[in-house]
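Submitted below is the structure of interest, expressed as structure tokens.
Note that one protein chain of the assembly has been removed; the remaining protein chains are unaltered in position.
The letters A and B name the chains in turn, as written, and every chain counts its residues from 1.
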Amino acid sequence: METKAVRFGEKLVTTKEFLAEGHNFCTGCGEALAIRLAMKALGENVIMAMATGCDEVCTTPLPYTSWRVPWMHTLFENAASEISGVEAGLKILAKKGRMPDRDIKCVAMAGDGGTSDIGIQALSGAFERGHDFIYICLDNEAYMNTGIQRSSATPYGASTTTAPAGKFSIGQITRKKNMVAIAAAHDIPYVATACPSYRFDLMKKVRKGAELKGPAYVHILSPCPTGWRYSSNLTIEIGQLAVQTGIFPLYEIEGGRYRLNADPPKLKPVEEYLKLQGRYRHLTGEEIESIQEMVNEDYGKLKEKVAAFPM
Amino acid sequence: MADKLSWKDMEVGNIVKEAGNASFRKTGDWRTERPILDKEKCIKCALCWIYCPDAAIKPSEDGYYEADLYYCKGCGICARICPAEAITTIEEEEK
Partner (left out) sequence: MSRRVALEASHAAAEAAKMADVDVISAYPITPQTHIPERLAEMVADGELSAAYIPVESEHSAMSACLGAAAVGARTFTATAGQGLELMHEVVYIASSMRYPVVMTVCNRALSAPLSVWGDHSDAMAVRDTGWIQVFCQNNQEAFDLTLWAFRVGEDPNVLLPVMVHLDGFTLSHVTEPVILPEQSEVDRFLPRFQYPFALNPDKPMTHGAFGPPEIYSETKLAQEVAFRNSKEVVLQGWKEFGDIFGRYYHPVEEYKTENAETLLLTMGSFTETAKIVIDAKRDKGEAIGLISLRLWRPFPFEEFRRTVKGAKILIVFDRCISFGMGGPVFSEVRSALYDEEPRPKVVGIIGGLGGRDMSEEDFEYVIDRGKEIAEKGPEKMLETVGIRG
């Protein structure tokens, strides 16, 4: 008899795989895992609009598809405007009685490039118009699919091919664009960060974002063995360290109020996270120190917001 | 197989009508290492199942979870995160 669900304490997780096995994601890909988990939370009553990127290229080489849900892709920067059309189309067709109102969840997915760089305009527009959709950003911190070029989500000090570490450069000289704050600034009902290493937290947030009416934004850190240059078996560990060092805190902003999902009494030193990844290999002790200060600063600011606007 | 199709075989708008039809692809060929499960140590916690990026670990009989070698890419995540250290990896043999 085929197992329908796997039990984790009180939780039941479906064994259905909406992202079919045999996809083309790299060995040990954190994004693949993030999508797999998110799809389990979303279920099959969805329509997905995906931007060009690892997620799209690894899953849909003509004439094949890894998707077991209705799915569309057009371009790199328009997942949010595409899903706006889907959402408006579904609503009006139901209103005009041309199709039953099945409350199909509208889901947009894009990488960090398709979200915080080329896709930010479409996303901002979709947020402002208040469409009922969930936007999931799969953040592997660079344009990984085209060969590890920098994005505005690449963290300070990371080496990428278009902002490489060199004699006169530390690599990325800017700090990671705070897409979560940008999303929250649109006053949308729900904004959250997630990491596949924290599987139930991720699934809960995706389900919550999908179920809430209006725009929701879930920013998922997606560790990338290929681009971050680490051994493929460390994906879960690296995601955990990202959270435990305060580099990628897990939190939610609901109606402008903050909840920090994990607040360790003492954050691990960032070095534990950085030293596992080849993209940071060039950093000197001093540079790691300054990164530690930046992380302390950012984490401190987040704690202030949590204190000022608690849920 | 794609290179056997003529232009007449193209679907309107190049739509793929069969959901998940890419699942015939044997990504198990990618492997350089394969996971081995020690059932004596296994506590059936299913962490390996849920953390596999390829959904290659499947519930097997008696509540265990085992890698489907057709798909398993040998990333080693399961071996690394197993709390009971029940999974080890060995090198794939040269064929």
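Convention: contacts are C-beta pairs under 8 Å (C-beta built on N, C-alpha and C of every residue); 3 or more make two chains touch, one makes a residue touch a chain.
Everything numeric here is computed off the predicted structure, so don't read it as measured data.
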| item | value |
| --- | --- |
| Option touching the unshown chain, where A:S124, A:Q149 or A:N178 are the choices | A:S124 |
| Touch criterion as defined above, residue of A:E17, A:E31 or A:E56 at the omitted chain | A:E56 |
| Positions on chain B where the hidden chain makes contact | 2-3, 5-10, 12-17, 19 |
| Residues belonging to chain A that touch the chain removed from view | 44-47, 49, 56-57, 60-65, 67-75, 77-78, 80-93, 95-96, 98-99, 102, 104, 121-122, 124-125, 128-129 |
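We adopt the following convention: only the chains that are shown with their structure count from here on.
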| item | value |
| --- | --- |
| Touch list for chain A against partner chain B, complex | 3, 6-8, 13, 15, 17, 19-25, 27-30, 32-33, 36-37, 59-69, 196, 199, 225, 231-237 |
| Complex contact set, residues of chain B against chain A | 2, 5, 11, 14, 16, 18-27, 30, 46, 49-56, 59, 68, 70-71, 73-77, 79-81 |
